[in-house]
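The other protein chains are all here in position, but one chain of the complex has been omitted.
On to chain A.
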Amino acid sequence: MSRKTGLVFFPAFDWAITPTHPEREERLLYTRDQLFEEGVMDLPEIVEYKPRNADYKDIARVHFCVPDISAQITEAHLIAAGGTLVLADAFMNKEIDNGFALVRPPGHHSMRVVHGNRGFCNIHNEAIMIEYLRKNYGLQKIAIVDTDVHHGDGTQDIYYHDPDVLFISFHQDGRTLYPGSGFCNELGGPTAYGTTINIPLLPNTTDEGIHYVLDQLVLPLLEEFQPDIIINSAGQDNHYTDPLANMRFTARGYARLNEKLKPDLAVLEGGYAIESALPYVNMGIILAMAGIDYSWVREPDYRPENFRETPEHMAYLKGLVEHLQDAWHNREEMAAAGFPWDEEFFESSRMIYYDTDNIREQQQEKIRLCKRCPGYQVIRSRGLYPSGRIRTIQAIVLHRRACPSCQEEARELYRERIADPEGLDIIYLQDKPQDRYHQFTVSGESELQY
């Protein structure tokens, strides 16, 4: 049987954040024109699938939506997430060799707790797909490579304490671009140290520089990690014409990246050069994934000589790659030395800003330090809304491989909290071992279960 690449194309031509927002109806219009005019859907290597709606339970496996799921999503969100699930099924049933979900709205800035829209995202399409794959097909080890120009901070947040997920993001340096995170020292929580790898790149990094990082660091790491599946968070805003960032990646660079990375499933993230980049980059990625010659894909003003790297950049990249290789190889020693393993919990706190919805969130996180399993985390989150309203929630995340005593502790903690809510508005338990997701709203004394 010949090779097949699955495509879900859901441009949501009737959905926008606001009429003039970059994430609007027009975003994939020219991509549609290019793909359809090329006859891509007619190629024998391509199978087009119709998206479906994701279930609330699919979302509850990943997120704590405040005050509830329906408040955070529209039908477009359900379809975009559901589109990835259609491809996940097709991939696992071996109907396709790989697949690309060209869907909007995007998701990689959505974190576990969702008070509103951050970086154009409400819910995390890839994470929803990954948890669905793990639940329904028993996949264990997952690798996510984020090729969006922005740091995939939502993905990082969701998998920061999961040693079974290797998350690698390269992006424009957080000192010069939203969301301002993704530095080399963000390497994962105590139970998953080293399975988060951030590669901040200097502005104006080109094809040559990105491929250097890919060849020297990303591909060898994947080879060592041996994931069951490789997911690409396929943002396209590293493109040299993107209006929201400052990198110099090309359509051909993206195509070659996918040819080397060989993602099993790719999901569209950002990319806002809707005319000058998206039609060409999407074309390149699809052809590369399907094993079709992409050497004829090029932007109208593409000149190969414009995408060479400077010596200064190469020196920086070399140092960066070495530093991260060291961190990766010494991750176990560093985890053992860097955290108070003789205590029950490790605590941290931070502020999260929701740019789109202007919400401020204060988060305290307690990570259960269990020597037998990846444990659980307790998140206490206070959302300060522009209206002046405040909502405080507590959420317990139980890892799917949690040991019996951690499972018992986490469930007991949930019950205790319900009995004594201590000023909380909502209490959540994400019970992955049982695939049950609970949400207790204090004011109505009602529990939702998925």
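Quick notes on this one:
Just so we're on the same page, a residue touches a chain if its C-beta (ideal position, glycine included) is under 8 Å from a C-beta of that chain, and two chains touch if they have at least 3 such contacts; residues count from 1.
Keep in mind that, in the parts below, contacts and distances are computed from a predicted model.
Hidden from the displayed complex is a chain whose UniProt protein name, among "Phenylacetate-CoA oxygenase subunit PaaC", "Carbohydrate ABC transporter membrane protein 1 (CUT1 family)", "Hydantoin utilization protein A" or "NAD(P)-dependent nickel-iron dehydrogenase catalytic subunit", is "Hydantoin utilization protein A". Screening A:Pro51, A:Gly383 or A:Pro421 for touch with the missing chain picks out A:Pro51.
Taking the complete complex into account, A:Ser295 is the one of A:Gln140, A:Thr176, A:Ser295 or A:Asn330 that touches the chain left out. Within the complete assembly, residues 9-15, 19-20, 24-26, 29-30, 32-34, 36-43, 48-51, 53, 75-76, 79, 243, 275, 279-280, 283, 287, 292-293, 295-298, 300 of chain A touch the chain that is not shown.
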